[in-house]
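Let me give you the structure first, and then I'll get to my questions.
One protein chain is absent from this view; the other protein chains keep their places.
When the chains are written out, they are named A and B in that same order, and each has its own residue count from 1.
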Amino acid sequence: MAYGAPEPPGQEGAGARPPLRTPAPGRAEAPAARGALARSGLVSADRWFVAATAGLAAGAVLTFAALVALLVAYAAPAVVRFGLGFLTTTVWDPVFERFGAAHLIYGTLVTSAVALLIATPLGVGAALFVAEYAPRWLGDPVSFLVELLAVIPSIIYGLWGFFVLAPFMRAVVEPFLQSSIGQVPIIGALFSGPILGRDLLIGGVILSIMILPTIMAITREVLRAVPDTQREGMLALGSTKWEVIRYAVLPYAQGGIAGAAGLGLARALGETMAVTMVVGNSSSAISPSLFTPGYTMASAIANQFTEADKEIYFSAIVAVALALLLVSTLVNLLARLLVWRFVRGVGTDVAA
Amino acid sequence: MAIPLQVARRQPLRRPLSAPGPREWQRRAVDGVATALVTAAALLGSGVLLLILGYVVWQGAPALNLAFFTERPLPYGEVGGGVAPAILGTLLMLLVAALISVPLGIGTAIYLAEFGRGHFARLVRLVIDLLAGLPSIVVGVFVWALLVRHVVGQYSGLAGAVALAIIMVPIMTRTVEEILRLVPSALREGALALGVPRWRTILGVVLPTARVGVITGVVLSLARAGGETAPLLLTALGNQFFSFNLFEPMAALPVQIYTYAVSPYEDWHTKAWGSALILVLVIGCLSLLTRAVTRRGPF
Partner (left out) sequence: MIASSQQAPALGAALLAVTLLAVAACGPVKTPTGGAPAQGSQPGPARAGEARTLTGAGATFPAVLYSKWFNEYDKATGVQVNYQSIGSGGGIKSIADQTVDFGASDAPLTDEQLKGTKGGALLHIPMTLGSVVVTYNLPGFNETLRLTPETLAGIYLGEITKWNDPRLTADNPALAAVDKNIVVAHRSDGSGTTAIFTDYLSTVSPAWKERVGSSTSVNWPVGLGGKGNEGVAGEVRQNQYAIGYVELIYALQNKLGVAQLKNKAGKFVEPSVASTTAAAAGVVNTIPDDLRVSIVDAPGEDAYPIAGFTYQLVYQNMTDRAKAATLAKLLWWEIHDGQQYCADLGYAPLPEGIVQKAEGKIKAITAGGQPAFGAS
């Protein structure tokens, strides 16, 4: 590397200076250049500066470590007492001190699954529209409107869900579902039971609206990253637009789309306020019907954290928080792996 | 084959050169259906937003009057009063959160962008990603255990601000790191060639060049933190009086919305929508601003 320590002014010509190098030609070379730059040519003030910024960066690591440590410490009594049964039993009884979180895990999984099932086709469809079909003047506003959904705070989704969506679902959609698909054997069990207006289905629908912008925005970037040669090859063979998408673009992008769905899932798992207002907050046993009131892990924590007045009760709640942390971390890591491998450097306006 | 007259005259053919068979119609039909579905998805997605926003405006506008912005809440069931303590509380906690998170976020971003090589930087990036994906309720649990239970010893605005700061740092770090990476190396190299030390290069050349993007990152994370409810329920608790004391409980707009929404009082419902309107307007404007800025390019 040609750059040596910057010499103090006044020493021009005093020693042999290394020859000037032309500026780094392309971005690919810049990281290597910067890396060497980082290691060489630091004056003593620089050492403090690097140390200071490294210290601030260490703050993030320390915070995360402290978070995990604190959660584990508080959750330990419950984990020790209930063991793995905590994840498989559904009884949540503060009176008799029996705690099992299976119905919470079930509620979280079901609402997230419903959200994914609704939001992924919609998000991919909207992304296709913006990236492949629509002209710029149409695609940009549509994309903008969908991304604005990400900006709305979750409490407002909760508000809207509580006052608008839930009554609508209870009065119109759910009876319709029960009278149509509900009559089909086996699948109909999903839509059976009394319609109360607070259930897992409505929770899932609210979540789907919330994760739609995430999925759409990332899929849009993923689609844009598919090389045009793929499309042109199919077009040269005389295919229709849809065939280009189906046989050339989507298979190429499927990893990235899976990653987008994964990030949407990660958001859905941790969502608290919007869900807690429509899901029912009830510890009923696990039932196949989507019309039963349910409970998600995040809602349970929000509802019961400030008042778990017995030590084991409190410990059980923190154990739920720990489980939530583990699950969402795993999903996050997996999803980012998929997306990062596919698209380098996702845009800053993508909600994660 | 003879060239049809229309082709010679450069007019469109009334009939294609070879008639499309059933297979061709099927493919075209499928293509048409796909186009329709995709368009429907886009319309649905953008339509839902307009539906929600429209409802918030419609329900929230009647609540907005002078008292709403300047007075504090009245006792349960009495009509009138306002949400001023919640508005001020949100602003104050965001300010303190920014004071905490901006040095941390920008410092970390600088480290990652300028000096980040090796295992430590990889660890920091991983942790930032993990923190970004944390459910906010878990952040609330952590800050409760750390600050409310032990250090400060009571529900406080400071605990709320710290919870918001933890949520803000990852967003800020990632945005600012990307921006700093986009600053051309030539600028750095020019400064270094003049004998400017690394730290002055970064603070005096790189950061100012990237200042628009840095501000964008800060505003983006503020917009996100401003809408958070769950962590504040466990840390700042709430306050119906005006309070600027960070060591006492503090009101916040999202928490106020929640409290009012689940109550049985009609007046409080209207106020909940009004507060939602303010929240959406402020956060929406901030986000629109950042989008407009980044559209024009980071510098």
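Here, contacts are C-beta pairs under 8 Å (C-beta built on N, C-alpha and C of every residue); 3 or more make two chains touch, one makes a residue touch a chain.
Remember, it's a predicted structure, so these values are computed and weren't measured experimentally.
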{"item": "Option touching the unshown chain, where B:A42, B:V56, B:A113 or B:V148 are the choices", "value": "B:V148"}
{"item": "Chain not shown: contacting residue from A:P77, A:P94 or A:G255", "value": "A:P94"}
{"item": "Listed residues B:G54, B:G77 or B:P208, member touching the removed chain", "value": "B:G77"}
{"item": "Contact set of subunit B toward the excluded chain (per top definition)", "value": "74-77, 115-118, 120-121, 148-155, 237-241, 243, 245-249, 259, 262-265"}
{"item": "Contact footprint on subunit A, counting only the chain that is left out", "value": "38-39, 42, 44, 47, 50-59, 62, 91-96, 162, 166-167, 194, 196-198, 280-284, 293, 295, 303-304, 306-311, 313-314"}
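In this text, only the chains that are shown with their structure count from here on.
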{"item": "Subunit B to subunit A touching residues, read off their complex", "value": "27-28, 30-31, 34-35, 37-42, 44-46, 48-50, 52-53, 55-56, 59, 103-104, 107-108, 110-112, 114-115, 117, 120-121, 123-124, 127-142, 144-146, 166, 169-170, 173-175, 178-179, 185-186, 188-189, 192-199, 202, 216-217, 220, 223-224, 226-230, 233-234, 254, 257-258, 261-262, 269, 272-273, 276, 279-280, 283-284, 287, 290-291, 294"}
{"item": "Interfacial residue positions of subunit A with respect to subunit B in the complex", "value": "3, 6-9, 23-24, 30, 33-35, 37-39, 41-43, 45-46, 48-50, 52-61, 63-64, 66-67, 70-71, 74, 121-126, 128-130, 132-134, 141-142, 144-146, 148-149, 151-160, 162-164, 209, 212, 216, 240-243, 245-246, 266, 269-273, 277, 298, 301-302, 305-306, 318, 321, 324-325, 328-329, 332-333, 336, 345, 348-349, 351-352"}
